[in-house]
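The complex appears here minus one protein chain, its other protein chains still in place.
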Amino acid sequence: MTEVLEGDETVTLKVLKQKMHDFAQERDWERHHSPRNLLLALVGEVGELSEIFQWKGEVAKGLPDWKEEEKVHLGEELSDVLLYLVRLSDICGIDLGQAALRKIRLNAIKYPIPDPTPTPKP
Amino acid sequence: MTEVLEGDETVTLKVLKQKMHDFAQERDWERHHSPRNLLLALVGEVGELSEIFQWKGEVAKGLPDWKEEEKVHLGEELSDVLLYLVRLSDICGIDLGQAALRKIRLNAIKYPIPDPTPTPKP
Amino acid sequence: MTEVLEGDETVTLKVLKQKMHDFAQERDWERHHSPRNLLLALVGEVGELSEIFQWKGEVAKGLPDWKEEEKVHLGEELSDVLLYLVRLSDICGIDLGQAALRKIRLNAIKYPIPDPTPTPKP
Partner (left out) sequence: MTEVLEGDETVTLKVLKQKMHDFAQERDWERHHSPRNLLLALVGEVGELSEIFQWKGEVAKGLPDWKEEEKVHLGEELSDVLLYLVRLSDICGIDLGQAALRKIRLNAIKYPIPDPTPTPKP
C-alpha cells in the first residue's frame, strides 16, 4: 500500500491527468467530457466547496476548530475542483503545469518584491 | 532556461505549493491569505475562466478554432484557479495530492467499470 | 389560493426582500446572515444551478426536450440564487431594484443601439 503515502511531494499534474483520462475512457465517459460540460462541472464543485464554508463566519488558518470528518470532506471537495480543472485543461490541450509556472513568473513581474526597509544611517 | 521545458510531467503539487508560499511571504501577503479570502479569490478566477467560454456556444475538444492568444489567455485563467486552489489547500492544512488520489479511488468504487459486452456463445 | 397565480408580473424585489427578512427573523437566522456567509451560500446555489446543465451539451431555448420535473428543479435552483441575491443586497443595504435599473441604463450607454442598415439610394 505505497499509494497511501503519496501526496503533494510526488503527485505531478501528469499523474492526475493520466488517471482522469483512464477513468473516463474505462467508463466511456469521453463523449461527455466537452470543454463546457467540464467547466460547468467544475463550477458545480466550486459550489460544493463554498457550501462547506458558507455558514462558518471567518475561518482560522489550519482549521483548528474543525472536526476530522469536516477536514476529510473539505479534502474531497478541493480534490473534485482539482480533478475537473486538470481534466478541462487536458481536453483543451493546455499543459497546466507549464501554464502555472509561467503564470507565477508573470505574477512576479506584475507584483515585484518590495524593497526591504532601508537601514537608517548613523 | 530549463524551466521553460517544465510542465505537467515534472510539476508536483508541492512545487506549486512552495512557490505560492514563498510568493506570499516575500510580499507580506500572508495576512491576507485566510481560508475564506482565498476561496473568494478562487471564485473570482473561476468567473474569469467562465468569461472566456461564455459567448462561444459549444466548444470542440482541443479548441481547433481558437487563436493562439486565446489559448494562452485560457492557460492563464486555468492557472489562476489552480494556484488559489493549491494555496487554499495549504492554508487549510490539506495535502491536496493525497486527497486527490484518495478521491479518485473513491470515485472508482462509486462508479465501477462496467462489464464489457459479453461475447455471445456459439 | 391567490398566491399561486402570482409571478413575474406582480412580484417586486421588495416582496422577496420582505419575505426573506421575515423568514430569517422567525427562525433566528439573522446572526448567520453576514455578507460573506450569504455570498458563499449564493455561490453554492450557482453551483447547484450549474450541475443541472453540466452534462447536457448545448441546450435549446425553451428547454424543449426537458421533462417537467427537470424544469421544476431548474426553477428551484434559479430561485435559490435569486433569494440569496436579494438577501445579500438587503444585508448590504443596497436597493437592488434601483441598482438594476441604473445598470441597464449604464449598459445602454456602453452598448448603444446600432444604426439600422441604411436604405440604399436609387
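Order as written gives the chain letters A, B and C; numbering starts at 1 within each chain.
Going forward, a contact is a pair of C-beta atoms (placed from the backbone, for glycine too) under 8 Å apart; a residue touches a chain by one contact, two chains touch by 3 or more.
Note that this is a predicted model, so its numbers are computed, not measured.
*Asks:* Of B:Q18, B:N37 or B:N107, which one is in contact with the hidden chain?
*Replies:* B:N37
*Asks:* If the missing chain were put back, which residues of subunit A would it touch?
*Replies:* Considering the whole complex, subunit A reaches the absent chain at 36, 39-40, 43, 57-58.
*Asks:* For the chain that got dropped from the picture, name the residues of subunit C it touches.
*Replies:* Touching the missing chain: residues 3, 6-14, 16-17, 19-20, 23, 26-28, 33-36, 39, 42-43, 46, 49-50, 53, 56, 58-63, 71, 74-76, 78-83, 85, 88-89, 91-104, 106-108, 111, 113-114.
*Asks:* Against the chain that's been left off, what residues of subunit B make contact? List them.
*Replies:* Answer for subunit B: residues 32, 34, 37, 40-41, 43-48, 50-51, 53-57 touch the chain left out.
We adopt the following convention: only the chains that are shown with their structure count from here on.
*Asks:* Could you give the separation in Å between the centres of subunit A and subunit C, each centre being the mean of its C-alpha atoms?
*Replies:* So the centroids are 29 Å from each other.
*Asks:* Counting in whole Å, what is the centre-to-centre distance of subunit A and subunit B, each centre being its mean C-alpha position?
*Replies:* Centre-to-centre distance between subunit A and subunit B: 4 Å.
*Asks:* Two-or-more-chain contact residues of subunit B, please, as numbers and ranges.
*Replies:* 36, 39, 43, 58
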